[in-house]
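Sharing a structure here in structure tokens format.
Only one protein chain is missing from this complex, and each of the others stays in its spot.
Per-chain numbering from 1; labels A and B assigned in written order.
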Amino acid sequence: MTSATEAPKASFRLGMLIYDTRYRSITIQVIALVLLAVVLWWLRDNLVTNLADKGKDINFSFLWTRAGYDIDQQLISYTNDDTHSRALFIGLLNTLAVAFFGCILATIIGVFAGVLRLSKNWIVARLMTVYVEVFRNVPLLLWIILAYTVFTEIMPQVNDFKVTQAMIDSGTPAAASMLFDNTVAISNRGTSVPYPLLTHPLGGFEFLGIPFNFSFIAVVGLFVASIFASRGVTRRAKAVQEATGIRPVTWWKNLALIVLPTTLLFYALGLHWDVPHFNIDENGVWKGFNFVGGISIAHNFTALVIALSLYTGAYIAEAVRAGIMAVSRGQSEAAAALGLRQGRIMSLVVLPQALRVIVPPLISQYLNLTKNTTLGIAVGYLDLKGTLGGITMNQTGRELECMLLMMMIYLILSLLISAMMNVYNATTKLKER
Amino acid sequence: MTQSSMSFVRDKMLTQQKPPVSEVGAVRWVRENLFSSPLNGFLTLISLYVVYWIIASSLPWFLNGVWTANSLGECRQIIEANAGPGAEGACWAILRERWHQFLFGFYPMDAYWRPVLAFGLMLMALAPALYYGLRRVNMLMLGTVSVLTLLGMLGVGTDGFHLLLSVVVFAALFAVAALMPKKLLWLTLVYPLVGFYLLWGGSVWGPVGVAIGFGLLVVVWNKLQSRLGAVVAGGIAVAVALIWWLQVQPMVTTPLAHMMPIRLMSVDSDQFGGFLLSFVIGVTAVSASLPMGLLLALGRRSDMVFIKSVSVVFIEFIRGVPLITMLFTASLLLNYFLPPRSNFDLILRVIILVTFFAAAYIAEVIRGGLAALPKGQSEAADALGLDYWQAQRFIILPQALKISIPGIVSSFIGLFKDTTLVALVGLADPLQGITKMVRADINWKGVYWEPLLFVGVIFFIFCFGMSRYSMYLERKLKTDHR
Partner (left out) sequence: MKKSVFLGTLVATSLLAGFASASTLDDVKARGELICGSNTGLTGFGAPDATGQYMGFDADLCKAVAAAVLGDASKVKYVPTTGETRFTALASGEVDMLVRNSTWTFSRDNDLKLDFVAVNYYDGQGFMVRKDLGVSSAKELDGATICIQTGTTTELNLADFFKTNNINYTPVTIQDDAEGQRQFLAGACDAYTTDASGLAALRATLPSPADYVVLPEIISKEPLGPVVRHGDNQWGDIVRWTYYALVAAEEKGITKANIEEVAASTNDPEVKRMLGLEGDLGAMMGLDKEWAKRAIAANGNYGEIFEANIGASTPIGLARGLNAQWTQGGLQYAPPFR
């Protein structure tokens, strides 16, 4: 009786788990899984014991207590009475602001430097090579510090703008003056620019700490709508051109469509500018410590953006150069044979093809730039690292929670950026038939 | 009258005229290269202005530089005396007094020869991996390295005995490289232990014991792998080596250390600083991350779902967070995840976390190398009946790693530059850590540009050299499949 049940499945032996390729991969994976589980359990166990040992717990409630410190750059309102979570949010916005402007500027610099490095102009090509090599081979931290220092050393002091009694008496002008019809002041403290104010604002509300400003939304919405409208006009002009061979004149329509509605809306809202100025007493003497009115963009922001984009731009320039060199020479020769000028050859023929090669390294450079914004702490820029991972961590002593939260936010940020760029990459990919 | 006198053909050549001025020499070059079009001319003028501005604004500062002074105040007095009141100038005296701290940190002064020697030996050990090409070029490089190292050792004041010993060692290595270059690979294999012994010091028997462990590992693996397969044999070999290191080795090396006390003064790792620290972190992390990165790259390309997803999660997680957070993890969080009341060196913790960080990047570099190989290679290996590990060892990896070398070098450059961030967790990196300590001296408080420039220039020299070398390698290695 027993022989009947044994016979058919005798083929499996234990040794086959190692020797048979069909089963071996499963064996290896199971072993890996067990090992990983053991390591994770060990880490967790240590964490629990250590926390108990130090009398600590994992508790995020500190995020809702008063922060008590000030942040010099705030994109949305914040005072030291707000909570740590609000400070975190301000820091995150500051990180995003640097990353956003940095990426744009780095792309511009990188494309120009990459193209100019292949220029026939000897001195320009050499200068660009020097730029690329110098920036790529010296630590970013040094560039950030240098950029900040250069700003504070070269720009005039706020005091130099001031008109004193002695100056009025002797008729000498102040040592420094404001730009653009006294609306913009660049001092070594920052760039003071006019701030838009509305007489009849549309109001707004705050949701989850994020302010929604109806006036802002209306302006942006209208502007986007007018751009779409103007593109519609262009498209119709193209259709007319294809049908009749005559292209109707559209530039003034486009201009009117883009400019007029927004201008009208601004007028209706009662737009006026809060221009940076000094308080002036009855004798015409400028009083006070600093410009009042307008908003001031601190130099640690500007320096950080410039240093990051110059540094990343050097890498992008290399990617751009490689991309351009990857486009076969026949392409630009053919374009030249068609009678296109140098600039147009570059922008119409070479760059669009080079883009396919350029975009993947570009993505990783954007990611690097975003991660490198953390170096802003070297110039005291209060980004996510400065607020959550700096002052908040210091004041509350919650290093575990703060660091985990910070890592998570950066991770999500990186994943979002690479996801977005991958979508873009998919659209620029060579569509092979 | 003959017709010949009526000839209209010129029978004498005209003397050649000089080409127009605008088509020769400097003028032509300038016209073609600098002013070929209005835009180009404009760019040239702008560039010239930029160059002029940079030179004009910094030259006086350099020219007024002072090399001998005891404090910043003295510097200022000397500059005022030399260049008139209000003049500004560099105070290089700070570098004259503190240069060694920027290079070596707080490493004991009479042992400066050890890092120098370790650095020179490292360049020698890298030879099999890095120096391709003509034998003559090769020998020239090694010769230069030897001479420079010995000069460096002389410069930092080495005692005669060790200097002589180093001369002998370098001569021997040079001879080996000249006669049987392949044997230099042995130096590469033992270098980690030699480097460790030179930098940290202590008894020589510790590193020797570790080396014996590796010997055991290799022997066991060789004996078993034909019967049990690479993975199982590897596991057993590692287990044997671990038993040796943790249980047997202390019993053997401790008595040996008593009988034959060959030792160097031991140096704690918190005495490391400056560029020494940058190199130690950078080199250790990159070389330690190579095997890990290799495994991760293979894992990411593997068919096994679990292995693949673990590799992907690890790589993407590490690449998604900034290095600073890893450093703070090393300094603040690692303690939470290790057994209670255990703690070890901050530098070691930083190296471990930086190794993880580098491993993720190296994994991507190697994955690029693997992806660049045509599929025919692995199919051919399959056709020959090689199993997975054999195929990787004999066919795939030698080719993939070779084309990954430039990528690995640029990862190293990136990491080397990023070591400046360790100052944020209190280590003495050259850029911020040492600079801050030096500036805290009341004599030098207020010095700003000089240390930054000094450190920046050294970084540039190293990184630029490395990147040029990796570009040269890239050209050399293009024995590709096209």
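By our rule, contacts are C-beta pairs under 8 Å (C-beta built on N, C-alpha and C of every residue); 3 or more make two chains touch, one makes a residue touch a chain.
In this text the structure is predicted, and so the values were computed from the model without any measurement.
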{"item": "Which residue of B:148, B:332 or B:466 touches the chain not shown here", "value": "B:332"}
{"item": "Residue in contact with the excluded chain [from A:88, A:185 or A:379]", "value": "A:379"}
{"item": "Residue in contact with the excluded chain [from B:34, B:224 or B:352]", "value": "B:352"}
{"item": "Per the touch definition above, residue among A:299, A:321 or A:371 touching the missing chain", "value": "A:299"}
{"item": "Positions on chain B contacted by the hidden chain, ascending", "value": "72-73, 76, 97-98, 101, 105-106, 109, 189, 192-193, 196, 210, 213-214, 238, 241-242, 245-246, 268, 270-271, 284, 287-288, 291-292, 328, 331-332, 335, 338-339, 341-346, 348, 351-352, 355, 423-428, 432-433, 435-442, 445-446, 448"}
{"item": "Absent chain, residues of chain A that touch it", "value": "54-56, 68-72, 80, 145, 149, 152-153, 157-159, 188-189, 288-290, 292, 296, 298-300, 377-382, 386, 390-391, 393-395, 397, 399"}
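FYI, only the chains that are shown with their structure count from here on.
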{"item": "Distance from the mean Cα position of chain B to that of chain A, given in whole angstrom", "value": "31"}
{"item": "Chain A-touching residues of chain B, taken from the complex the two chains share", "value": "29, 32-34, 36, 40, 43-44, 47-48, 50-51, 228-229, 231-232, 303-307, 310, 316-317, 319-325, 328-329, 332-333, 335-341, 387, 413, 417-418, 420-421, 424, 431-432, 448, 452, 455-456, 459-460, 463-464, 467"}
{"item": "Residue ranges of chain A in contact with chain B within the complex", "value": "18-19, 21, 25, 28-29, 32-33, 36, 43, 46-47, 49-51, 53, 116, 119-124, 127, 133-134, 136-142, 145-146, 149, 367, 371-372, 374-375, 377-378, 385, 389, 399-400, 403, 406-407, 410-411, 413-415"}
